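Structure provided below as structure tokens; questions to follow.
The complex is shown incomplete by one protein chain, all other protein chains being positioned as in the whole.
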Amino acid sequence: MSVVVDVALLAFLAVTAFAVMKQRNLFAVAMLSGIYSLLCAALYTMLDAVDVAFTEAAVGAGISTVLVLGTLALVGHEEKKPARPKVLPLFVVLVTGAVMVYGTLDMPPFGRADNPAHQHVAPRYIEKSGEETGVPNIVTSVLASYRGYDTMGETNVIFTALVGVLLLIATGERRRRLWSADERNGVVTEESSEPGEDGDG
Amino acid sequence: MKILGLYNYWIVIGLMMIGFYTMISRGNLVKKLVGLSVFQTSVMILYISMGKILGGTAPILIEGRENVVYTNPIPSVLILTAIVVGVATLAVGLALVVRIKEAYGTIEEDEIHEQDDVM
Amino acid sequence: MDDRVILRVGAKILIPFILLFALYVQFHGDFGPGGGFQAGVIFAAGFILYALVFGLGAAKAVLPPIVAHTCAAIGVMVYAGTGVVTLLLGGNFLDYNVLAHNAEHGQEWGIFSVETGVLITVFGVMVAIFYAFAGRRRSEP
Partner (left out) sequence: MSPHLPVLQVVVPLLAAPVAALVRRPRLSWLVAFLAALWAFGSAVTLLHHVLSVGPISYHIGDWAPPWGIEYRVDQVNAFVLVIVSGIAAVVLPYARASVEWEIENERIPLFYTALILCMTGLLGITVTGDVFNVFVFLEISSLSAYALIAMGQDRRALTAAYQYLIMGSVGATFIVIGIGLMYVMTGTLNMADLAQRLPAMEANRTIPVAFAFLTVGISLKLALFPLHLWLPNAYAYAPSTVTAFIASTATKVAVYMLLRFIFTVFGVAFSFDVMNLDRILTPLALAAIVFMSLSAIYQPNVKRLLAYSSVAQIGYMVLGISLASVLGVAAGILHLFNHALIKGALFMAMGCVMYRVGSVRIEAMAGLGRTMPFTMAAFVVGGLSLIGVPLTVGFISKLYLVRAALEQGMWPVAVLVLVGSLLAVIYVWKVVEVAYFRQPIGDGSIREAPLSLLIPTWVLVLANIWFGIDAKLTAGVAIRAAQALLGVGS
């Protein structure tokens, strides 16, 4: 049963991801990526990662979608160019994918209890966290105590994101006109296409 | 049996490739960021798949029961952090896109390059 | 205005429950899925819903941006401050065992304190980012 659901969810995910790539109306893309997150959340629940599922649903389908929609309201929602395949990106992606597949060949099979990842650090969390921290949810105890420092970093990451967003678009008013630094002093402004643009080496 | 055991990973790799391709091949700046999200989310699925133990249960201790198999909590913990990082990156990226639109009047990569070359 | 009455009434009914649910998620995080981060997002979602239905101005009157920014900064300080307190009490950084007379209570306090920090920051950041995007005027092409 769970295998069927698992396979079906992954198939839906693939279709959605493909639609995200193909769809040129960005509002639709925003909704599709929200759906993608919800499907992921469902998959995480199947995979016993309930905390992650909860977060993905709240963040991926909620906050991210709101942010993308808010941006689209400011920048317009039509992707202009008809998408045509590009050779170099396709090559890079295929190589990356092939390398990944090669890497999975010796990976421990999905879901086995004797996989090395489940043998080393995790058992102590499962056996001892109850008495060591008194918190039944192991994810919470690892997140907030054993690896609490990571979570402090994470809190700082979103604080950094806020600082970045405020620096960029804090005031309702448009920022003063951006100049090419050269205009200001009347020094030559002619900037013909620079040789070496984007590294011609 | 081995192939079936890896099936999950391969689909996820496919998802990753779609996201990565969307990100590096599209010219629209918002689309690139959505591609990035798909790419990152797919990596998260990969992590969560690694943590799953078939027949296990969510890693929340059940009192008074022995021999319960719990799924590995570590990937969950890492991915919770990664989700936050993902949305943080998305927010900064979108703020940049808003500013680029204001400065250039477009969010299409090739049109931006054209303008910079003329300048 | 009148045609949005269902939306307005609906939102007014929903928002208290959303905020309540956020608190439940915060405090139930020890026992079930949830925790500071999820609670912060849900808490922020309640405010964002308010802003969407009643307008950005009304939301900013309830929760001025400056408060949201302050929340974001204070949450980080609560988290790192917990670590500093454990240092002052003679433990390592973020060693919650020293926070109370025995280790288990100490852990409980420590986890509670850092989860609160996460809640405050996430709430502040999410609302402030929403304000920043929503308050920006559309640029002329």
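In order of appearance the chains are A, B and C, and numbering begins at 1 in each one.
Rule of thumb we're sticking to: a contact is a pair of C-beta atoms (placed from the backbone, for glycine too) under 8 Å apart; a residue touches a chain by one contact, two chains touch by 3 or more.
This is a predicted model, so every value here is computed, not measured.
Shown chains touched by the missing chain in the whole complex: A, B, C. Checked against the full complex, the one of A:33, A:104 or A:140 touching the unshown chain is A:104. Although one chain is hidden here, its contacts on chain C can still be listed: residues 69-70, 72-74, 76-77, 80-81, 83-84, 87, 91-97. Where chain A meets the omitted chain, the residues involved are 99-100, 102-108, 115-122, 124-125, 145-150, 152-154, 156-157, 159-161, 163-168, 170-171, 175-176, 178-182, 184-188, 191, 194-196, 198-201. On the side of chain B, the interface with the absent chain consists of residues 20, 23-24, 29, 32, 36, 39-40, 43, 46-47, 50, 74-75, 78, 81-82, 85, 88-89, 92-93, 96-97, 99-100, 103-104, 112, 116, using the contact rule stated above.
Here is the rule we use: only the chains that are shown with their structure count from here on.
The distance from the centre of chain B to the centre of chain C, with each centre set as the mean of the Cα atoms, comes to 24 Å. A straight line joining the Cα centres of chain A and chain C is 21 Å long. The set of chain C residues touching two or more other chains comprises 31-33, 37, 129, 132-133, 136, 139, 141. The set of chain B residues that touch two or more partner chains comprises 58, 60, 80, 84, 91, 94-95, 98, 101-102.
Of all residues in chain A, only 50-51, 53-55, 58-59, 62-63, 66-67, 70-71, 73-76, 131-137, 139-141, 143-145, 148-149, 151-152, 154-156, 158-159, 161-162, 165-166, 169-170, 172, 174 touch chain C in the complex they form.
Contact residues on chain B toward chain C in their complex (touch as defined above): 58, 60, 80, 84, 91, 94-95, 98, 101-102, 105.
Those residues of chain C lying in contact with chain B across their complex are 31-33, 37, 129, 132-133, 136, 139, 141.
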